[in-house]
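Below you will find the structure I want to go over with you.
Only a single protein chain was left out; the remaining protein chains are all shown in position.
Chain naming follows the written order as A and B, and within any one chain the residues start at number 1.
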Amino acid sequence: MLQQVLRVSAIGIAAIVAGYVVMLGLTWVGSPTLTLDRVLSLGTDQYASALTIGAIYALIALGYTMVYGIIELINFAHGDVFMVGAFVAYLVLSSLGLRGAITDIPTLIGVIVLALIVSMVLIGILGVVIERFAYRPLRNAPRLAPLITAIGVSFILQNVVQVLISNSPVPTPQLISLEWRFGFLGASIAYLNVFIFLVAVLLMIGLQLFVGATRLGRAMRSTAQDREAAQLMGVDINLTIATTFFIGSALAGAGGVVYGLFKGSIVFNLGFDTGLKAFTAAVLGGIGNTAGAALGGFMIGFIQVAAVVTGYSRWQQALIFAVLILVLVFRPSGLLGQQIGERA
Amino acid sequence: MTATGDNVLVARSITKRFGGLVALREIAFTIPRGSIVSLIGPNGAGKTTFFNVVAGLTPPTAGSVELGGMRLIAPAARAWLEPLIWFVPPLLVIFIGTLTSGGNIQLVAVWGLLALLLATLILPTAMARPPWYEAGVHRLGILRNARPNDIVRAGIGRTFQNIRLFKNMSTLENVLVGMHLKLKSNPFDVLLSTPRQRAEEAEARTKAREYLALVGLQGRDRTLARNLPYGDQRRLELARALACEPILLLLDEPTAGMNPRETAEMTALIGRLRSELGVTVLLIEHDMRVVMGISDRITVLDHGEWIAEGTPEEIRRNPRVIEAYLGAAPP
Partner (left out) sequence: MSEPQPDRGQTAANPRATDARGIGWAERAFVFLHRHRSLSIIGSMALVTAALPFIVLVPPLSGFNAQTVWIDSFSGAGVYILLALGLNVVVGLAGLLDLGYAAFFAIGAYSYAILASSFYGLHVPFWPMLILGAVVAALFGIALGAPTLRLRGDYLAIVTLGFGEIVPVVFTNSDDLTNGTNGISGVDRPSLPGLAFTANPLPFYVTMAIMLTVVFILLYRLHDSRLGRAWMAIREDELAAASSGINTITTKLLAFALGATTAGLAGVFAAARLVFVSPDQFLFTVSFTVLAMVVLGGMGNIWGVAVGAFVIFITQTVLLKQLTNFLRPLDIPFISQIDFLQYQFLLFGIALVAMMLLRPEGLFPSTRRQRELHTTQAETEELWSPDEAQEPLA
């Protein structure tokens, strides 16, 4: 077990370092006229962004992949659940009268933890409610039915936020100021990026521990493998599925909170775009595979920023999908997905 | 497609590995024309895997299969050559385009689009593997496994261990699908509803009804396959397999789950297939009465290995077979 942890960490660190080098290279390619200094500072900044936005995509992707793994449903409403999470955090923070950066560390931590807890719990509950009323009745219906319902729910969520809160982008307080930075290899990195990255990694580790070591986690894994057998073994399917939705949605809620902190602005149709990228990440990594979702999330974040840095920002979306399609052509089950052999 | 010589099927040294597990080890097999051969063995012996290899559903790790003298299943040779065929023409076009455009971006773009168009035409054609493409590929010495539908075209029909009917299509439609390769209409004929197409459809329906009558399902054209009782579903699957007019029929446990009366009927039906239609049959069976009653020859597998082959009498007395089924023989 320890060996596995060490191995994964080693691979992770190697990947991060490799990504950093590539990003620096791309920055130089994108703007060849810059001095080495500037390349370093711009590249580092962008890479930190890539890791941050990648972490957010990973958090959302986990929800997609967990739900798909357990009931084979593409939960189109998941992106909008993330969006609601961002708005919930906004409401919490603005009701506390907060507008900008907080410099007092204990207060800062307290406020962020509060926002995270409130958002994660509420959004987790939202996920469970959606599952209970929109998906559970359709568990035995043909596959397209819950898909349509999911999109219907997506419309409902978007419209409710649009009407109740605002039609246009809403500024969110960036509690951790982007000015707060520390030096690194001649450039500087914002604490905010590190913070978000750590929050995401901690949550992902927590998820792995939960799924791997607890009874409910085992129930989730066995239901994903073979629902009938799990039921025969005494697993409460409804509870297991509800838990999956709770956890997945809670993670998306956390993603929403940190997104607001990072970008400083949220809007009602945020869920569609971000959700689509996160879903692509989940598929890229192999849908149903949590490690794949994390990997996919960071890859998509990287591609997105790489596109910006090399001047192809307009082609972001197209590039992301092009990568996905290429990967699927050569590995039809995603990067880490199991190859499905033909069995008669 | 006639079999050269006496053998309809020749399997040479078929080996199939799934990761570390050896499902089949150097199985060699010949099936003479007009015979009924049974493949038996304890569960997990590799019988269905063998079927899947012969039917083109899964490639063997090694070994080859010939049907009627044609090598259908074989380990790949020069497989790397094929992607070259696909990608070289478009790349050539781009290359020529860049050379002759003299830096004019618009012109290069046009050549690029042409290359893309070429790729769009070549790739799906290659994936579809029409007969003329296959012929060309063979001429270049490229060998790869035939696809299931090519196997059917070569004359093998099969049924499945866990009945794979088209559940929401009617009985008649299931058989009509089986006749897919025997019908010649193409999309244009269909869209224009030419007299030829209509005549062909009418004949097809008549023929399909004949197959249904042959297996005892007459008069139930419009019943959905999912609403048929179990025994009838197996018979429908048989009719569908017969509809492709196979030289060799692979039947995977055709009497599984049937009561004694149905089993006897099915066994008699299989016998009639050989006598009336001249079909050669390879069958996987667990019911020893069926096996002993109808087979000309029996091959026995255990844990992926060939352990015996011979007439029913010989097999009944073979000590290795007894051991495989019943455990070590008493001293």
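What to note about this one:
One rule holds in what follows: a contact is a pair of C-beta atoms (placed from the backbone, for glycine too) under 8 Å apart; a residue touches a chain by one contact, two chains touch by 3 or more.
Not measured: the values here are computed from a predicted model.
The hidden chain makes contact, of the residues A:36, A:96, A:129 or A:160, with A:160.
Of the listed positions B:177, B:256, B:269 or B:288, the one in contact with the omitted chain in the full complex is B:177. For the chain left out of this panel, the touching residue among A:146, A:217, A:285 or A:301 is A:146.
From the options A:101, A:121 or A:134, the residue with contact to the chain not on display is A:134. Touching the omitted chain from chain A are residues 68, 72, 74, 134, 137-138, 141-146, 148-149, 151-156, 158-160, 163, 272, 276, 279-280, 283, 287, 314-315, 317-318, 321-322, 324-325, 328-329, 332-334, 340, 342, 344. Residues of chain B in contact with the chain left out of this view: 55, 57, 117, 120, 123-124, 127-130, 147-149, 152-153, 158, 160, 164-169, 173, 176-178, 180-181, 183, 185, 187, 190-191, 193, 197-198, 201-202, 205-206, 221-224, 226-227, 240, 244.
Definition applied: only the chains that are shown with their structure count from here on.
Centre to centre, using the average C-alpha position, chain A and chain B are separated by 45 Å.
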